[in-house]
Structure formats: C-alpha cells, structure tokens
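Report on the structure given below.
The other protein chains are all here in position, but one chain of the complex has been omitted.
Read from first to last, the chains carry the letters A, B and C; within each, the first residue is number 1.
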C-alpha cells in the first residue's frame, strides 16, 4: 500500500536525528513536524525569522504578528528565537540548517531539483527555495512518486526550470525511499505491499538496486492520521 | 594666538549641526563632544556598537561592559542604541554618519588622508579609520597645523601611507580652518592674532585665498578649558 | 532630532512619480499598510516597488498595482494567493517584474545599506534566475554576482518607536524591515506606539534612529485594545 501524504511525512520524521535544525517547505514537508518522535528535540526554522516554530495557534489564539513562511499563524516553542531576514538567510545559505525537507515538481537521478516553476506564461516566484536547496546540509525531497496523471517526478534530467543542481540527498515518496549517491540513485526502501518492479516502472530514471531492498517499517495509523492509503 | 587642542575641538563643535550623527577619532577629535553647544542634539557613534555614547563614566561608576572605540569607559545618553560590529560598519560604510572627525598625520591639498601609519619597521594597525574615511558623508580633520618639529602636516601630496584618497572636506587646525574644493584648498578662517602669511608659511600645499579671510570667533576660555594658547 | 510626523498622508506627501520604494513585511506581519494606503491616495505613476511578495487588495500593495501606479516590481514571491493584480498586470505586459531568490533579495538590500559594491552568492547558479549574470568560481564552487539595491524611499512597519525614530519590533515583524531601513534615502516608519526618548532599552532597539527619517503613529486595532502586558 502506498503511503498517504501523512505517511510520507511520518517516514521522514523518523529519520530526523535529535538536535536537528530543519526547514520544512509547503505541502507534504509542512506535515513532518506533527510526526517527530517523542523525546527528540528538533527545531523548526522558518525563512521569515523563526528558529523554534511550534504548531499552528489554536483558533482564536493567533498572534497577528507571528506567522511562519507559509503564512500560517504559528506558536513558538520554549527556546525559540526571532530575527530578521538577513540573519535567517545567513542561517540558510551559510550551511547551518542540518536538514531541509522540500517539495518537488521533478528530481533528477543526480539530485537536481525543480520545484519552483512550471514553464509557460505564468508569474514567476521563487521565495526561499533556491537558497534552501543550496544551503542546507542535507536536502530531502518529500513528494508523490508520480504526478496526478501518472507522469514520473523522478527523472533522468529535469525538464522543468531548475531550483538547484545536485542538491538532493534523499527522496521520500508514497512508494519508496531513495538516496542520491553521485550519479547513482539508490532504492533504499519500498512501501509495504509495493514491489520493486512497481517502483521501477513508475520511476523515470535508472535505479540502482542494493542486494536487499528494505520494506518500510510504518504503522497504518498514527495519532489519528492514516499513514497508508487504503 | 593659536588654538589649544581644546580650542580646535571647540571650533569644530560649533560647526556640527543639530541632528548630526558623528564619529570622533582618538586625540583631539575625542574632545569635540565636550564642546557641543547647549540645545543641539548630536549623537556620537562608536565603532564598537554604540549610537549615542555619552561622557566618560565617573570614577567608580564604570560599567565593565561599556567602552567606546578608544577603550574609555563611557556612559549612554537617553535614546542610545547598541549593536554589533557588522551593523556598526554598515552605518559607517553605508554613508549614514553625517560627520566624522579624524586625526591626521598628513592631509593633501585634494583631501587625501594619511592617519594610520608611519613608514618603517612597526606593527601595522588600522582599526576603523579607512572605513570611516570612505564612508562618512563629511570627513573633517582635527590636527595641529604642523608636527612638533614644525613640519607641515598639510601637504601637496601625502608621503605617509594613505588612509583614503580625496575624502577630507574640512581641516581644523590650531591656526586655521581650511576646506577642500576639488583640487583647491581654501583658507576659510584664521585663529585670532594669526596672519595669513604665517598660515601660508606653515602649510606645505598651495592655498587658495578668498577675498577676505575670516578670523575665528572663539572665546579664550570655555567651561574651564583654555581655548587659545598663551 | 524629532522625527514624528502627524499622519501617513503627510509622511508620503513628497514622493514623486517614478520613485523607487521599498516596502517591508512578510505575511501580514510587518507590512506598513497605512503608509501604503496613503501612497495609494497620492495616485502616482511609474513607481518601482521593492517588496518580497506580490501584494493583495487587503494590504494595499496589490491595490497600488491594480491602479496602474507601479511600473516595476522587484520581488521574490509575487505568486502567493491573493496576488491577483500582479498576475493580471504582468500577463497583460503592463508590469515589469524582477524576481530574485529571497536570500539574494534581502542580501542585495543589505549590501545597498552597508555601502558594498556587490557580492557573490551560491544561490541560483545554473538556474534561469542567474541568466545573464556573472558567474565566478571561488574556492572551487560557482557563485553568482549580485549588485546592491537601494531605493528613494523605504516604508517600514515597527511595533514601538521613540520620537527620534529608534525602532523595536515584536514576533515576526522584523523580516525585511530592519534591512530596508538601511537602504533608502528617506525612511518612513509606521508604528503602533510612540514612546518617549529613553523609554526603549539600548539593547532592544533593532533599528537605530540614524536610519529613520519620519515616524508616524498608526496603531492597529488589536494593539489599541490589548494592554501592553498582554501583547
């Protein structure tokens, strides 16, 4: 069974070590914070000047001056700090974030990322994506394995405009966990009930298969969220 | 009568307009703050992160964490702010200081300044002088007209290592006030009892003389300090 | 040294057609909406706005663009929900757009305020946002050269000011505001509360008064309602 969006977020959260400093992009990445295992201290960075962003504020208790980069009214954890955009991007570009989890339109075999723009007559807008992609110590992608119409998002070469070249280290999808090692894309894990053949068939780039591919250790449900698609 | 060191500082203080933001170098410049006319609000900047430095702390009331760039234990005026060296030099280099008053080893006719180093086998050390010289909106020099041995400090071309080229706008000495206008050095004012001929004789660069040279309006004494040499 | 101006209209009265204007804020926090509204009442033309987002009808920046007052927008993320005016004007060919990575956007403004001639950033290398820009390999890594960015005016939103223009922000209001305050010829701050000189602690002041030319008090409703110890 493929993972739900929450399942992908859950799977990623298991891999963030205690003491991580993490930036989470919009979409699936923004769900990761919910699934951080109890006992781990992980500080969430937000581009607009937060280290230690907490969960969304309960309705009626929003602070009008406290949003995260996605525009959500959030809270702060004890030990949080606030700063301006210049310091925030010194943190990002200077290699101080241990991890960033980003969405993707396409990821290439060697870790090129396209996640900011589809071609065509549209208004371009990049936000912090390019800085985060070049700056974080580890860039992980959280994405569905294919588009809604079944096109592979993991490709040999990106056809969409690049965010940054060779920046992605791991890819977490509804079907698999993959890691980029130089020119090779390793299939590390597959979702429960999914076969290697299925993953290969839905991937647009050559995969390298280790001797054994692990099956993800993931519960069906966690804290009220379904992690596996029915 | 030539001006004393305090006299030079007094004369400069009269020319700082209300609302100025000023950096004062070591030596004579550091005395300027004492002579700011009552009723003018002038904020003193210090390289190490102060805007609004006040007088030296009274003995026994020094705050060990509060010094100015000269290493003096100072006080803060109401409305003062504190910041790090990066912002402090953004203020300096970014053209935000209205005035800087600096000492000089030599100043050239066209405003080149040498004030950080004499040639020879010595340890070089520049501090903030070069940043201030290129950054302040107006750089004024406070200096004796000649060295202790009578050598002119105002010269056609500096022979000492430069701090910055063409940065000085006015020169205040014990004998005169001069202003740099392009390639010309204008004699604006002379000290009481000093003649134009004396100033010309002690200056190592060609002076341009206006139709009339004003005599400085300066008291003999002010707030307990002698402003004119006996 | 008193920088206080009575109204936002007065504070923006001298802005000419064609002026370049930085506007702080990200999300709602830190957007000087009352200054923007006063600017909109001026019915100017050919403005160049330097603003991280695209503006909405609500914050007034979208309204300025919809009015046709803006010739060019220098921005990072003008594509958020509500940025309809940008989309319409841009796709109609009536708005010039310069899009920058967000770190480059703020760093160019910082360089402008700090008197630097430009800098090299690793961000954007090999992307269409670096097209036509100089690339230089430094210590084995490629970087894009970026120029400093300055403006005629900056609109800043802060929480508290003293009458000299020392500024304090709360929560995520800072964002671009302290940086833009360093990089414009005339800096205008809209604040919730003006306090006496000396009432702000020297350590808490984030924008020293040397950067600020005009201060207007325009308290937001919720600030007006909430006593200071509950904010």
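Throughout what follows, a contact is a pair of C-beta atoms (placed from the backbone, for glycine too) under 8 Å apart; a residue touches a chain by one contact, two chains touch by 3 or more.
Computed from a predicted structure; not experimentally measured.
Undergrad: Quick one: which shown chains sit in contact with the chain that's not drawn?
TA: Counted over the whole complex, the chain not pictured touches A, B, C.
Undergrad: Consider the whole complex, including the chain that is not shown, and state which of C:101, C:122 or C:165 touches that chain.
TA: Per the contact definition at the top, the residue touching the missing chain is C:122.
Undergrad: Looking at the whole complex, which of B:20, B:48, B:98 or B:173 touches the chain that is not displayed?
TA: Selected residue, touching the omitted chain: B:48.
Undergrad: Looking at the whole complex, which of B:1, B:162 or B:186 touches the chain that is not displayed?
TA: Considering all chains, including the one not shown, the answer is B:162.
Undergrad: Touching the absent chain in the whole complex: find that residue among A:83, A:140 or A:172.
TA: Among A:83, A:140 or A:172, only A:83 touches the chain that is not shown.
Undergrad: Going by the touch rule given at the top, which residues of subunit B touch the chain that is not shown?
TA: Given the touch definition above, subunit B has residues 46-50, 63-69, 71, 82-86, 89, 92-93, 121-131, 134-135, 161-165 touching the missing chain.
Undergrad: May I ask you to list the residues on subunit A that touch the chain which is not drawn?
TA: 18-19, 21, 41, 43, 45, 51-52, 76, 78-83, 87, 89-97, 134-135
Undergrad: Could I get the residues of subunit C that touch the absent chain, sorted low to high?
TA: 107, 111, 114-122, 136, 138-139, 141, 143, 147, 169-171, 202-204
What we mean here is this: only the chains that are shown with their structure count from here on.
Undergrad: I need the common contact partners of subunit A and subunit C, sorted by label.
TA: Joint contacts: the list comes back empty.
Undergrad: How many angstrom between the C-alpha centroids of subunit C and subunit A?
TA: 30
Undergrad: Taking each chain's centre as the mean position of its Cα atoms, how many Å separate subunit B from subunit C?
TA: 36
Undergrad: Can you list every residue of subunit B that touches 2 or more other chains, as numbers and ranges?
TA: none
Undergrad: Listing for subunit C: what residues touch at least two other chains?
TA: Residues 110.
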